[in-house]
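What follows is a single structure, written as structure tokens, with notes after it.
Note that this complex is displayed minus one protein chain, with the remaining chains in position.
Moving on to subunit A:
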Amino acid sequence: MDATVSTGTEDSVWGGGNKPLGASYGKMMMWFFIMSDALTFSGFLVAYGFSRFKFIELWPIADEVFTHVPFFHGNYPMYYVAFMTFILIMSSVTMVLAVDAGHKMKQKSVILYMFLTIIGGAIFVGSQAWEWATFIKGDFGALETNSGRILQFVDAETGERAALADFAKTLPEERVKHVASEGIWFQSEGYQTSYSLNEVVEGFKATPNILIRTEQLNEEGEKTLLDRKQSLAKILEANQVVEGANLVHNEYGHRLFADFFFFITGFHGFHVFSGVVINIIIFFNVILGTYQRRGHYEMVEKVGLYWHFVDLVWVFVFTFFYLV
């Protein structure tokens, strides 16, 4: 700006050099990006809301889907997601501490806090990968009906969910995986289930204490449990076994739930991942002393804005995917 020719109008409001918003170009552009990204995420979350309201009576209950904690067996709804949320908030705190240390030009503290932020982000992405793996692998297994509805099984005595392995019969039959090169050329299977439909149905008929649970939510907000007679009639509608979840089949309930799970947490996880990468780049710049020589740590502040935004989005994803 030193080369600017003096025009004699600098003192007036429109003479230039005014900063009505008091933000630098880089920071302003980061805010631009964050706003447009916020609208993208809102689009996803509202689309999720759209599908959920459309199938409000049969939407899966998140508490029953995300019940696992690494290294522990048993039913722990929400605990692990709460832990992930806490990790992300914590890494947000170390980030803002790094920004604060940057204002005070304390290179050593910035290095430490940036490092902790990167670790927090890595733990979060790792947790999300684990959660995906658990979700894809599945829990109890279920049947899918002709109309794509999911039938799950419950032990009548304990009221607990029953896994297919608990009651399915092993029949002397063998079924090969359907590949496109053999059989119908435009059809193929992604995976072969541990039990065939026939084995599950026969096992179900032979085990009187197993009942079917449909996707339909009752007034209590719980899934409808059929009695034995209704169950026996209902199982005739089944046309395939489903284990785990993918983009087409989902043993936890409506398939759109799985689609949105993959899409929204995936998009968010991708943001966290790119945030970690950007953080690492800035981290090395801090170590090299780039910002110390530049005289200010605004880059840390900008990448910090992005990092907090990722945290902000997670707060909403957490609420709308896991809590509500």
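Here is the rule we go by: a residue touches a chain if its C-beta (ideal position, glycine included) is under 8 Å from a C-beta of that chain, and two chains touch if they have at least 3 such contacts; residues count from 1.
Assume contacts and distances are computed from a predicted model.
The unshown chain of the complex is recorded in UniProt as "Cytochrome C oxidase subunit IV family protein", chosen from "ABC transporter ATP-binding protein", "LacI family transcriptional regulator", "Cytochrome C oxidase subunit IV family protein" or "Cation:proton antiporter subunit C". When the missing chain is restored to the complex, the residue among A:A38, A:L197 or A:L225 that touches it is A:A38. For subunit A, the residues touching the absent chain in the complete assembly are 20-24, 27, 31, 35, 38-39, 42-43, 46-47, 49-57, 63, 77-79, 82, 85-86, 89-90, 92-93, 95-97, 99-100, 103, 145-147, 149, 221, 237, 296, 298, 301, 304-305, 308-309, 311-312, 315-316, 318-319, 322-324.
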